[in-house]
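The complex appears here without one of its protein chains, the remainder shown in place.
Chain naming follows the written order as A, B and C, and within any one chain the residues start at number 1.
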Amino acid sequence: MKKPDLSVEIAGLRLRSPVMPASGCFGFGREYANHYPLRLLGAVVTKAVTLKPRLGNPTPRVTETSAGMLNAIGLANPGVEHVVAHELPWLAKQDVPVIVNVAGETKDEYVEVVRIISQSGLAAAVELNVSCPNVKAGGITFGTDARILQDLVQTVRKVCTIPLFVKLSPNVTDIRQLALAAQAGGASGLTLINTMIGMQIDIQRRRPVLANKTGGLSGPAVKPVAVRMVYEVAKVVDIPVIGMGGICSGADAVEFIMAGASAVMVGTANFTNPRACPEITAEIEQFMIEQGINSIAEIRGCIA
Amino acid sequence: MKKPDLSVEIAGLRLRSPVMPASGCFGFGREYANHYPLRLLGAVVTKAVTLKPRLGNPTPRVTETSAGMLNAIGLANPGVEHVVAHELPWLAKQDVPVIVNVAGETKDEYVEVVRIISQSGLAAAVELNVSCPNVKAGGITFGTDARILQDLVQTVRKVCTIPLFVKLSPNVTDIRQLALAAQAGGASGLTLINTMIGMQIDIQRRRPVLANKTGGLSGPAVKPVAVRMVYEVAKVVDIPVIGMGGICSGADAVEFIMAGASAVMVGTANFTNPRACPEITAEIEQFMIEQGINSIAEIRGCIA
Amino acid sequence: MKVTVMNTAQIARKTWQLTFTGSFPYGEVQPGQFVMIRIGSGTEHVLRRPISIAAVKEDRLTIVFRVVGKGTQWLSERKPGDGLDVLGPLGKGYPLPHTGAGVLIVGGGIGVPPLYLLAERVRPLVQQLDLALGFQTAADSFWIDQFASLGNLVPAADDGSFGKKGTVIDAIKLLSEGRSPKSRPWDYVYACGPLPMLKAVKQHFAGHKVQGYVSLEERMACGVGACCGCVCQTADRTAAKRICADGPVFDWNEVAL
Partner (left out) sequence: MKVTVMNTAQIARKTWQLTFTGSFPYGEVQPGQFVMIRIGSGTEHVLRRPISIAAVKEDRLTIVFRVVGKGTQWLSERKPGDGLDVLGPLGKGYPLPHTGAGVLIVGGGIGVPPLYLLAERVRPLVQQLDLALGFQTAADSFWIDQFASLGNLVPAADDGSFGKKGTVIDAIKLLSEGRSPKSRPWDYVYACGPLPMLKAVKQHFAGHKVQGYVSLEERMACGVGACCGCVCQTADRTAAKRICADGPVFDWNEVAL
């Protein structure tokens, strides 16, 4: 039996595997490079990078929920200058495409960070994290208003000479509208879903568990919502979709691919199992062999 | 030690316990009356009632997900006439307030059903299920557009002589806007959350598990989102809030109460454990005794 | 109800039997009824799994199940002494035949287990009990000797690996042919198995004067009739029946197959 082809091409990027870590769950790759060679991944996706270094939120920042977790890291990162000087050069040597996740509080900040990343020549693509409050628009999240989102993507697009992915927030009434806005703004592809806003209360201490009160819900708990959103979005856009939300196994990944995703990202599962990404890749391959599937494209979006 | 007072008063209704079943998860109460006397509940909440009998969606209609389930029952019910003639009279004899959940596809249908329920004299309150597509408005869900929602509530309010609860959908960008719209329309109280839209794929058969493709996600998986939404809503409205979403234990219920809920509803947990409601009530009482809490009001919304 | 696992055993390919004891209304069990079993004890599995009652004796109840997913996998990993949280007996079982009736029991695959308890209950009431049980292959079959001890059994395997080669319909034909002219015609046909099999059996007896009962399956949530998750339609397709509460056994003329 012929070995199935797991490689995928997305927005001009050729990835050896459809599986990559999700932003914020893999640092800048160094920690997991102790567990396996990073070239086993489709790409490495960095944690969010901002213009200035950020300390992030007070702790506790993470807590477990049923089949999921909440995080309120608060975009802690050493700032774009440091990342370009100290993280990307190392990553660039790992023989794997690097997707840099970018966050900001103003349009100008996004533009500036994307310009620097793009010009550094060290990244294969940028992923815009638009689940951040827009301080100039009264704190409304960039990713929840179609007009603001389209304008942001359009502006960033101008300074971005590499593929530009836009990461959609699930905290919206109709994610298709945001997907279409990002596409209209010039996104090369979409990644979804980011975390859902949640809260957990410590009833003994009578206060929220997270110092930030609310946090982002991720993990298997959100998978059904994520699959549904990927399915909805893939039906209406022409650009590729990368799916995520609760993926822990090859079977989970195949659900997203059948729903229309060209590739998948794995976040929380890296914490449960640091070898999650290569194991999921192997499980997808096994499934393809069992079912006689030759390529990812063969099953992508096969759900009517 | 004095026995704590578990009774609550909500929109003029006096409930012996803050715990009641969630709509659709308890039929019309008959099945669970085999497990315990219904007067142990704060109230009985019926499944959705529509003007005409409805067969509902094709099967499969339910499937399990990680710490949750999807359902696409499709508002199967025998219609308001049958309910008023055959279900409510029996329920009215169970010594427990009855809240009738009402659904419709047009504003007129809601009005008609609420009028009949209200005039029957057999219900203590109505709960409007607004997570249904509005066929006259191109299928947009009543509960996701603030203007449509306010108009619906306002109109229904006129024919409703008993307390009117509006059940909010979590599939929205900002649930506070919908909560305020329902309040402006004259709602006596709010219940939240209804299910989140999700999907599960059978990768062997390459099709969605549910015949309806998508379904509503409920259970412990959604609890963090539900607690967050109750917290957000309780902060901005003046009417009482009844919380639900994944409650399985007294501790879970206390989380919602501390987040601002005056009472709670229990859905999916009835399936895991048919005695869930009275056991949760007992666990809340136990917690109150341990912590020296005398009444529900003492801890309601205690999270700043 | 909290019961205790007494023993488990793998009895066929992916197929296990499990016997439990402990407080349960064993005396109330009707053949064709089922139990809803809780999977795990945390919040991961919110839905119980419906499994038919295969046998019941004094204070012991036996189920037979095939491992098809996480729930049945977990069940197969139970060890003697482990606790189990079961709800039951649930649903409406097979109405028993009148004394002296001619009875045919037809089962396919993992639909076979509840027919064992049925056969046990029917046996004392009738002169002769005919049984047609189909499996995909010999490796899937189980309890053949037990069934054979209760009646005139013709097993069938799709691949001819044992019994009659073919489906239960072929087994039924063989039983028909083998009947002595003096023997009473079948008054009752009791069936449990995959939907296509149930349809074929009903079809086979179209025009015959038999009373047919089938047991249906559907994904369930509550298992007690409260959620409307598990419905089928009446034969005229105008109303719904809840498989868990109105069934799982139905007169085959009553429901749309």
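What we mean here is this: a contact is a pair of C-beta atoms (placed from the backbone, for glycine too) under 8 Å apart; a residue touches a chain by one contact, two chains touch by 3 or more.
Not measured: the values here are computed from a predicted model.
Participant: Would you list the chains present here that the left-out chain is in contact with?
Facilitator: Those shown chains that the absent chain touches are A, B, C.
Participant: Looking beyond the chains shown, say which of C:Thr8, C:Thr43, C:Thr62 or C:Thr167 touches the absent one.
Facilitator: Of all options in C:Thr8, C:Thr43, C:Thr62 or C:Thr167, contact with the hidden chain holds for C:Thr43.
Participant: For the chain that's not shown, point to the residue among A:Leu51, A:Met69 or A:Val114 touching it.
Facilitator: The missing chain is touched by A:Met69.
Participant: Which residues does subunit C use to touch the chain missing from this display?
Facilitator: Given the touch definition above, subunit C has residues 40, 42-44, 70 touching the missing chain.
Participant: Just checking the interface: what residues of subunit A touch the absent partner chain?
Facilitator: Contact residues on subunit A toward the absent chain are 24-27, 30-32, 34, 47, 55-56, 59-64, 66-69, 71, 73, 76-77, 219-220, 248, 268-274.
Participant: With the missing chain put back, which residues of subunit B would touch it? List them for me.
Facilitator: 66-67
Heads up, the rule we're going with is that only the chains that are shown with their structure count from here on.
Participant: I need the chain pair with the most C-beta contacts, please.
Facilitator: The chain pair sharing the largest number of C-beta contacts is A-B.
Participant: Which chain wins if you rank chains by how close their C-alpha centre is to the centre of all protein C-alpha atoms?
Facilitator: Central chain is B.
Participant: Any idea how many Å lie between the Cα centroids of subunit B and subunit C?
Facilitator: About 37 Å, centre to centre.
Participant: What's the distance between the Cα centroids of subunit A and subunit B, rounded to whole Å?
Facilitator: Chain centres of subunit A and subunit B, defined by C-alpha means, are spaced 34 Å apart.
Participant: Between subunit A and subunit C, what is the separation of their C-alpha centroids in Å?
Facilitator: About 48 Å separates the centre of subunit A from that of subunit C.
Participant: Mind pulling the residue numbers of subunit C that touch at least two other chains?
Facilitator: 43-44
Participant: Could you list which residues of subunit A touch at least two other chains?
Facilitator: 66-67
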